[in-house]
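Only one protein chain is missing from this complex, and each of the others stays in its spot.
And then subunit A:
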Amino acid sequence: MAGFVLQRLFQSLLILLGVSIITFVLLYWLPADPVRQIAGRSATPQTVENIRQQLGLDQPLWAQYWRYLTGLVQGDLGRSYLQKTEVSTLIASRLPASLLLMAGAIFAELLIGLSMGIIAALRRGTTTDQSLMIISFIGVSAPQFVVGLLLLYVFAVQLGWFPIGGYGTFSHLVLPSMTLGILGSGWYSRMMRSSMIEVLRQDYVRTARAKGLTRVRVIFRHALPNAILPIVAMIGIDIGIFMGGIVVVESVFGWPGIGQLAWQAIQRVDIPIIMGVTLVSATAIVIGNLLADLISLLIDPRIRTR
């Protein structure tokens, strides 16, 4: 068990190293010049050159990367080119909002997705099943900015149940979480449905029924823990997909998270922030996957002994 966790942590470090190299190289090759952005249109070539030297951007790629990496292992993510603050401070101030949004989204998608999947599986072949699957299909295929704007229009503008945007209270959280969660819930409901149908066919479910257990107990105590196993592994992967969605959703709802930070940084070619957000996202994905594996381990005794 401890060995497994250590092994996975070691793998995670390698993954993060790989991510940092790839992102760094991609940004280095970017046709946009960050120095031009900093210096402004009217700057003289001399100023541009000075800034370039000052930031160390005149050095070869490997030297730049080495400098970044040595900073990184000491916990230094560098300074923003334009905002003149530490990247770590910027991210730290915005990370809680994003994590909150993510937690809300995971909760929303699991609640909606799993219950839709379970109901569809239990009512397999009926109109309930078919309607639920059509709804989940719409959820999977609708673009997030459309869903976000639609939810805003209906629930904030027309009905006025929730605020139009911003951050602070629980009601601020509902619409952005739903927007992020609807995509995932479409996925989860489909996976949960097929997984549940598969499990309900298993011999041990028949055994459970043959014992004279109630239907509720058969479904929730016997079928569900087995059906949820493949879903748990999905949650880890899902966090990666969230990172993409967060950029869009935070812009639509004016949510002050790292998605917005990344969006602004990309527009201004603020490389240290882009690097920082990418690494933090990668770390979140790695931790998410690790947690998913640990939860699987907790549910499934067969993996534990392996």
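Keep in mind that, in the parts below, contacts are C-beta pairs under 8 Å (C-beta built on N, C-alpha and C of every residue); 3 or more make two chains touch, one makes a residue touch a chain; residues count from 1.
By definition in this document, contacts and distances are computed from a predicted model.
You can't see one chain of this complex, but its UniProt record names it "Peptide/nickel transport system ATP-binding protein", from the set "Integral membrane protein", "Cytochrome bc1 complex cytochrome b subunit", "Cysteine desulfurase" or "Peptide/nickel transport system ATP-binding protein".
If you put the hidden chain back, the residue from A:Ser98, A:Thr179 or A:Asn226 that touches it is A:Asn226. When you scan A:Gln53, A:Thr207 or A:Gln267 for touch with the missing chain, the hit is A:Thr207.
One chain is missing from the display, and on subunit A it is touched by residues 3, 6-7, 202-204, 206-215, 217, 221-222, 225-226, 229, 299-302, 305.
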